[in-house]
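What follows is a single structure, and I will ask about it in a moment.
Here the complex is missing a single protein chain, while all its other protein chains stay put.
Chain nomenclature is as follows: A and B, assigned in order of appearance, with residue numbering initiated at 1 for each chain independently.
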Amino acid sequence: MDFFGNLSLGLHTALSLSNLFYCFVGVFLGTLLGVIPGVGVLAAISMLFPITFHMEVTSALIMLAGIWYGTSYGGSTASILLNVPGTPANAVVCLDGYPMAQKGRGAVALFMTTVASFVGGSIGIVILTLFAPVIAQYALSMGPAEYFSLMLLGLIAATGIADGSAVKGFVMVMLGIFLGSIGTDVYTGTQRFAFGIPELGDGISLVALAMGVFGVAELIISVGSVKANRFKSSDLTLRAMKPTRDDMRRSWLPMLRGSSIGSFFGALPGTGPSLAAFIAYAVEKRSSKDPSRFGKGAIEGIMAPESANNAADQTSFIPTLALGIPGSPTMALMLGALIIHGVTPGPALMTEEPSLFWGLVMSFWIGNIMLVILNVPLIGVWVRLLAVPYHLLFPVVLMFICLGTYSVNNSAFDVLLVMIFGALGVLMRKLAFPAAPLILGFVLGPMMEDNFRRAMLLSSGDFATFINRPISATILSIAAFIMLWSFFSTLKARRALTQG
Amino acid sequence: MKNNALKSIACAALLILPAVGMAQSYPKGSIDFIVPFSAGGGTDFASRVLTEKLSEQQGWNFVIENRGGAGGNIGLSQLARAKNDGQVMGMGQTSNMAINPTLYASIPYDSLNDFTPIALISSQPMVLAVNQNSAYEDFESLVAAARENPGKVSMSTPGSGTVSHLSMEVFSDQADVEFMHVPYPGAAQAVTDAIGGHVDFVTASLPSLLSHIRSGSLKALAVTSAERNAALPDVPSIAELGYEGFEASDWKAVVGPAGLPDDVVATFNAAINQALQDERLIETIESEGSTVEGGSADELEAYLQAEYERWAEAVSTSGATVE
């Protein structure tokens, strides 16, 4: 069947009444899960998993997928309005989204992140539709050495993600890597820094860390200092969501860059939306003519990461569908749903089950359109939340953080971690240490260590493996270039200062 | 205002009432089913499939509680400490019932004495598989290569101390060969790097490999079960290739806290065996490459004892420990 024949077959499948219904259920639940801080998409999908046994396989996947990409739409809401990320993938949106809300531009920020989500999602879908098999094969050629080089590139690109002292930012990255090393060592099974606590054997939960240093710390600092009725009522109307011409002009390039970065990381098994969002933000800040605007409500700082995590959501279906390799536990569940219905994921899926594959892909479009229709009117509702006095709002947010974190793994220990990281977060804020690099180090660190050790093991301890492999060498030279470039640009800036 | 609070508490109480008042003698209300792994894994899958069928056939109400962590040890220790009235059950499996007690320096339960065995549910073999373009045509050539170049033939596994890793330690010991063990955090990545050709072969459970073997991106060389597997009838077992007595499988079994009343064990065991006869359930479990087991509670008890001793020996030969 030709390409357009496939598309129309897919559209036909996705537009059936029952599939439209399941798509709506999925994106609705996804939005809800995204808005509530802490609670994870994995828990929700696994609850619904048994129901899918009794459903038609395409409908089942359409629904589960809707939950997955729907969370990214809702996830930025709390980041922007409350400085409390809905999911770890939206943590970086806090950096500029919250300052926007404080300037009374919350509605604009919410509207623009919905646009960014839609654009990112759409670009991800286009890439998934056109290049899935090619990209999947390319992803396979990435071995441990390539992954390490890529993570190193990410880390170098992302230093300077936060404002203020470079030393403090770097300390936070290192502390993040240290926190990431807690738990069972993959190679020997040694429990590192677990001190006999069995819960630490699996390491620290990213949700607990993000909720603590971003969410709880924010609540503690804001209680008492945030005045009631901080906002003019005119900020809360629907009219206030209209972006200015300047917003539009500044947004479209970051969206494209963010979507490309997101699509790339999404297609790599094991990386995913959180990392994509952080890197997209870092790239935007680096490539900006005036990086000092970031962290103070720069619209680029919300557009890039939001389009990145939504693009990554879509392209993460590439390894799952085209190779049968799940990039994350959530994807593993979706594969499970396929296998239970006797469908073998892999390169043959597109030819053997065209209505499933193309129906699912087309449902992504429909789901994304539904999400826009669902989210734009909700903006009015969410923004009105800001009119609620803070002393009534913070216990509500705190309850959702606690219960949401608990529900991820039914773990009271994770809630305890939220408390500890909340205390750490307050300390960090008071001493002007940025939180974003801590999360980045935490996400990147274990992957870097793991792949570095694996590459060294496979190369019999020969460092040349990182340079002898062409993809790895290319990535490393980009990293070296970025380092040199930022070195010279600081030098130039200093010279300009002394001369001027 | 206070009234509001009371009202909502009353509402909350009403919501849970229906689950409490049931006339039947066993079970009294809903049964907590502890899955010692997070949602989405193989044990979770088997537990949900089984409890679905039990609810359908017996009208029992299950509440699945995913309590992951420390290789299944946290969930099982919770089960060990639960009240032994049959209202709390759980899913044990090879790693946390037979391997971890020897592998971990300390473990919060005694897997032979803290549980009442109910019934064996399913088992799955490990499979050794190579990339489709691999030079290794069959199992013998792989072993020959490892014998020629000790420690040079690389093998990915889902992790250190997993059934996949330890079964190959047992094999290496028996066959006197040495592979380069490359552990991964989970089966997905171990499989990915085998398909990408970054390691020479992968050893992992059949469910994680089956779809790749079917699609042709991986070629199965041998299975670790004593017999061939129904899903891969053309793939020989290691035992039949001249390594007599070699057998390793990853099984799952329903267990309860120690000292369960005999009638509860009998009722639950009978219900499970009935569920395991169901064709749809068999089909679901076999579709992922597992074999449906079943049998009496006494048989499970003897099996647990035997497996415990076998893996204890494997762990000590491998030299692996977790502190």
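As a working rule, a residue touches a chain if its C-beta (ideal position, glycine included) is under 8 Å from a C-beta of that chain, and two chains touch if they have at least 3 such contacts.
We take it that contacts and distances are computed from a predicted model.
Selecting from "Tripartite tricarboxylate transporter TctB family protein", "YeeE/YedE family protein", "YCII-related domain-containing protein" or "Sigma-70 family RNA polymerase sigma factor", the unshown chain of this assembly corresponds to "Tripartite tricarboxylate transporter TctB family protein" (UniProt protein name).
For the chain missing from the display, the contacting residue among A:167, A:381 or A:464 is A:167, taking the whole complex into account. Residue A:426 is the one among A:426, A:444 or A:476 that touches the chain missing from this view. The missing chain, though absent from the display, is touched by one residue of A:14, A:27 or A:48; that residue is A:48. Within the complete assembly, residues 29, 32-33, 36, 39, 43-44, 47-48, 165, 167-168, 170-171, 174-175, 177-178, 181, 185, 187-188, 190, 192-193, 216, 219-221, 223-224, 389-392, 394-396, 398-399, 402-403, 406-407, 410, 412-413, 415-416, 418-419, 422-423, 426, 430-431, 445, 449, 452-453, 456-457, 460-461 of chain A touch the chain that is not shown. In the full complex, chain B touches the hidden chain at residues 1-2, 4-5, 7-9, 11-13, 15-16, 63-65.
Just so it is clear, only the chains that are shown with their structure count from here on.
Centroid to centroid, with C-alpha atoms defining each point, chain A and chain B lie 32 Å apart.
Interface of chain A with chain B (complex): residues 42-43, 45-47, 49-50, 53, 140-144, 184-191, 196, 198-199, 201-202, 269-270, 319, 323-327, 329-330, 332-333, 335-336, 339-340, 342, 344-348, 409-411, 450, 454, 457-458. By the touch criterion given at the top, residues 38-41, 44-45, 48-49, 52, 65-71, 73-74, 77, 103, 106, 108, 154, 159-161, 180, 182-185, 188-189, 191-193, 195-196, 198-199, 210-212, 214-215, 217, 284, 287-288, 320-323 of chain B touch chain A in their complex.
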